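The other protein chains are all here in position, but one chain of the complex has been omitted.
Letters are used for the chains, namely A, B, C and D, taken in the order the chains are written, and counting of residues starts over at 1 for each.
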Amino acid sequence: MIIARIVGTVVASQKDARLEGKKLLIVRPVNLDGTDTSGYVVAVDTVGAGFHERVLVVAGSSARLAQNMKDAPVDAAIVGVIDTVDVHLTDS
Amino acid sequence: MIIARIVGTVVASQKDARLEGKKLLIVRPVNLDGTDTSGYVVAVDTVGAGFHERVLVVAGSSARLAQNMKDAPVDAAIVGVIDTVDVHLTDS
Amino acid sequence: MIIARIVGTVVASQKDARLEGKKLLIVRPVNLDGTDTSGYVVAVDTVGAGFHERVLVVAGSSARLAQNMKDAPVDAAIVGVIDTVDVHLTDS
Amino acid sequence: MIIARIVGTVVASQKDARLEGKKLLIVRPVNLDGTDTSGYVVAVDTVGAGFHERVLVVAGSSARLAQNMKDAPVDAAIVGVIDTVDVHLTDS
Partner (left out) sequence: MIIARIVGTVVASQKDARLEGKKLLIVRPVNLDGTDTSGYVVAVDTVGAGFHERVLVVAGSSARLAQNMKDAPVDAAIVGVIDTVDVHLTDS
């Protein structure tokens, strides 16, 4: 999984039937120092995350294991809203 | 999923039986500022998207969950035509 | 899927039983301008493609959906011989 | 699989029900010379690994084959604590 920040939304009226009613959010992976990366992913929200919150994103076939995503054509899902990230980097 | 733009088509007469009748399109992932990236993916169209439209592309095994793609040897599918993308980037 | 060009072959006598009789080809992904990239993938041929032909390659679990690849330990398969690629790049 | 070092933890109270009780750790892939890379992955711990230990991380759908991860929306799991890594690089 990766840590990402919600930065936008995607609206698509003409879409796969199994995406109906799904909330498609644009998330940016964040680095361990808290800065955003330059990439992005469109992920389906399954936990009611809010704008700019840091979230946990699962990718690949496991995104279909998120709540209500069974058999949906999705490859990325938000499965948690992150409270805290605790990182201790030391010399290896 | 990613946001991409349809830039071309691929024709292959000699192909896997389960690809018969499928429309193979070349799509370019787009950046959040709307510019195209330099990469591309060949994706099967499942929603009737038009040339140069911005589309939602799902990759990996989930592409087989797109309409009529069950058991097809595809790893990328167009599952939506994008109306609007709304992005708000702020200082992290 | 990606567009690639067949550039070589791999021979392995000591191998997984389910790879017996499979033709393992080395393919190079090609850019949209027709040039080869510097990478490569070993893909199993399922459509009788010829040397230096441009082919359609599917990756990941979907490679096992190619003809006769059910339950085979393969992650890339050639599923089409490409006749034409038509690309129109315009200002975004 | 990759070799990684545990460098942190992630806490998320609002999350997918199937992630309840799972320990989410931040791991950094390490290079063969023992140095850390700059990337990271959030992996679920399934073997009781300790802070800063070198661990074996499996990614993708196979993460769901780790102990107690069946049907969980996870794409990375710690499946071993590494005792020794023995590498001999020679001229190719």
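Simple rule for what comes next: a residue touches a chain if its C-beta (ideal position, glycine included) is under 8 Å from a C-beta of that chain, and two chains touch if they have at least 3 such contacts.
Note that the coordinates shown come from a computational prediction; the quantities given were computed from them, not determined experimentally.
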Missing-chain contacts mapped onto chain C: 5, 7-19, 24, 26, 28, 30, 34-36, 40-43, 51-52, 60-61, 63-64, 71-76
On chain D, residues whose C-beta touches the chain left out of the figure: 1-3, 32, 46-49, 56, 58-63, 65-67, 77, 79-90, 92
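The rule is short, and it goes like this: only the chains that are shown with their structure count from here on.
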Rounded Å distance, chain A centre to chain C centre (Cα mean): 31
Between chain D and chain A, distance of the C-alpha-averaged centres to the nearest whole Å: 19
Multi-chain contact sites of chain C, meaning residues that touch two or more partners: 61
